[in-house]
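All protein chains of the complex are present and in place, except for one that has been dropped.
For chain A:
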């Protein structure tokens, strides 16, 4: 027998601590996935994220090419660089996925989200809400004497900032679409 002995309590590390040599920095990436528009394709993508424990910060999906039966799914996700790489590779394995692009990693892109915010208030607060909406270039799409529904388009940060400002001014409901994104430039 060899001299190798196991000291009691010597295993401090879990075999499932899968990334000891990789960076721990959390990054947020926007990933755009072109998929064949067939039943269940969204379930495949979402099932991948839930099954493997990845985060979904936001997800949007809609058909983008009716003739070609293609939909685009835009996913904003957060993870270590290694997890982000895995997510892209795992997405690429799905048979109905045509291509996967990491807009955050592949140079500059435009990202937009649309939000509807209902603000119910009167008096000074109502005036202030309207004034701020103007600054943010939010549109009033519905109004009663005690409420507005604002429509705002922009980056998720801009929408966050606007919602934060509206909170003390009577914000009662928010609906957001999630991010749609494309790479800048010709292709």
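Note that in this section a contact is a pair of C-beta atoms (placed from the backbone, for glycine too) under 8 Å apart; a residue touches a chain by one contact, two chains touch by 3 or more; residues count from 1.
Everything below uses one rule, namely that contacts and distances are computed from a predicted model.
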Matching the hidden chain's UniProt record against "Peptide ABC transporter permease", "FAD/NAD(P)-binding oxidoreductase", "Cytochrome P450" or "Acetolactate synthase" returns "Acetolactate synthase"
Contact with the hidden chain, among A:85, A:102, A:128 or A:160, goes to A:85
Which one touches the absent chain: A:98, A:125 or A:158?
A:98
Among listed residues A:39, A:53, A:107 or A:123, the absent chain is touched only by A:39
Residue numbers in chain A that touch the chain omitted from display
1-2, 4-6, 8-18, 20-22, 36, 39-40, 43-44, 47, 51, 82, 85-86, 89-90, 92-96, 98
